[in-house]
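Sending over a structure as structure tokens; questions will come in a sec.
Missing here is one protein chain; the remaining ones are kept as they sit in the complex.
Our next item is subunit A:
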Amino acid sequence: MEFAELIKTPRVDGVILHRPFMPKVEGTLCLTGHHLILSSRQDNTEELWLLHANIDSTEKRFVGSLGTIIVKCKDLRVIQLDIPGMEECLNIASSIEALSTLDSVSLMYPFFYRPLFEVIEDGWQLFLPEEVFKDLESMTDEWRLSEVNKDFSVCPSYPSLLTVPKDIDDETLCKAASFRHGGRFPVLSYYHKKNGMVMMRAGQPLTGTNGRRCKEDEKLINATLCAGKRGYIIDTRTIAVAQQAKARGGGFEQEANYPQWRRIHKAIERSSVLQESLIKLVEACNDQSHSMDRWLSKLEASNWQSHVKEILTTACLAAQCIDREGASVLVHGTEGTDSTLQVTSLAQIILDPECRTIRGFETLIEREWLQAGHPFQQRCAQSAYSNGKLRSEAPVFLLFLDCVWQILRQFPCSFQFNEKFLIILFEHAYASQFGTFLGNRVAERVKLQLSQKTVSLWSWVNRPQELERFHNPLYEPNNLVIWPSVAPQSLLLWEGVFLRWNRSTKCLDEAYQEMVHIIEYNKELQNKVNSLRRQLAELETEDSPLQTP
């Protein structure tokens, strides 16, 4: 196999591993095609298994013949390996470098990974568009499932099945697609059962500088409005950015052509800006020497929290239009694969209690991210330690998870899942043994035959043992719309991700355990009371004839 060529030194003894807040471990370092393994060969210490794909960057240093490799991971962890022998160290470093930057998807670990657990429920079969459509059909008959994109020719980044207004034929869809960025014509994203309002998403309209219009596009989105009703178009870009897009053939909907729609511009940053922001944030979090002022100014300069606020605000606005104003909404930015999806998916978490369950959240990610064509592979190729040569990396999905965490913090009893679940999703989006987040769009995943050749993350997550870890003990189902506060004072730094490796969480973990303990004890007591009551009631009915003469 070709990995062997890349591994010049497969094992080194006497390597010392340093990790913050953990004792150092001395052991044998082994390199395999997909893992960096450090084992102390003693029973009681855990082994380190690190996926090469998880390695974001490495640095090497030498003091005499002792080499040190600092490994920075996509999950933001930083570890240090002291390797005796200069040649060994150089070999290991170059192997790690090569193995962590493999270009070909089909060489990735998911294609080699064989699960050690029995797959009870195949995650690949869980969230098929047909099934999702059945739910919609039970609520309204205004929509149909179109196969216009069967061979991904109308829109390469859309799935093969799409939900569109019933009265719009495929030909109209094709024409509308030619008027939208990347062929992403407006499709249904969410149906608000309570009042029948909908949220749609699309790419930007290709109006260009001369104000092109497209009757079919207008017809398509007007078909989603009830008679006499109006809608809102939420453009995730500022008006200035949207204007500039015209010069490159893009643009925004002109009021004159869309009289039934009111356009609102918001200011969610483009993906390259977000990546820079992540790099700055993580750098600030990793520097332990900051004074208070320096920390606050670096945190501010990273702009991360501003992005969180902006995205959440836009999502809340979309939800507000739908639920409070009783209006339908169309969301788009430029491509419609990044900020658009952040907004539509967060709005659903606010509006739809189903999305706050574990299964519902998985569906949401499947529908609004994977099938909707968020380019995971491009966006998550590198994380916060990427240096130089950025292509299209951006923490778009991480920002979405951060926003979910903010809402979770504000409504800690309204989510079936806990913070750990969000962190797991972050980790697997960047590096995973599962195939779920490979590829950039459905078409690619079909071509790669992921569903046959790899295991789905959901197959693993949905096993009862795992689900238990992700279950929020405070959860009490609640059917309400939850409006989060977006005031800066209400938004916090997501410590569980950004300070995860820089602090000891022992006290916090123990406190969490104690909380779980109290909740479980309560359930136990309630069961006990019920069973005793039953027992007593039985005895009383048995005894009553004897006692009453």
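Worth pointing out:
As a convention for this text, a residue touches a chain if its C-beta (ideal position, glycine included) is under 8 Å from a C-beta of that chain, and two chains touch if they have at least 3 such contacts; residues count from 1.
In this section, contacts and distances are computed from a predicted model.
Note on the omitted subunit: UniProt lists it as "Myotubularin-related protein 6", one of the names in "AP complex subunit sigma", "Retinoic acid receptor responder 1", "Myotubularin-related protein 6" or "Superoxide dismutase". From the options A:44, A:138, A:210 or A:291, the residue with contact to the chain not on display is A:291.
Contact with the chain that does not appear here is found for just one residue of A:136, A:448 or A:486, A:486.
Although one chain is hidden here, its contacts on subunit A can still be listed: residues 194, 230, 232, 262, 264, 285, 288, 290-297, 299-300, 303, 305-306, 308-309, 313, 316-317, 319-321, 323-326, 409-414, 474, 478-493, 495, 499, 502-504, 507-508, 510-511, 514-515, 517-519, 521-522, 525-526, 528-529, 532-533, 535-536, 539, 543.
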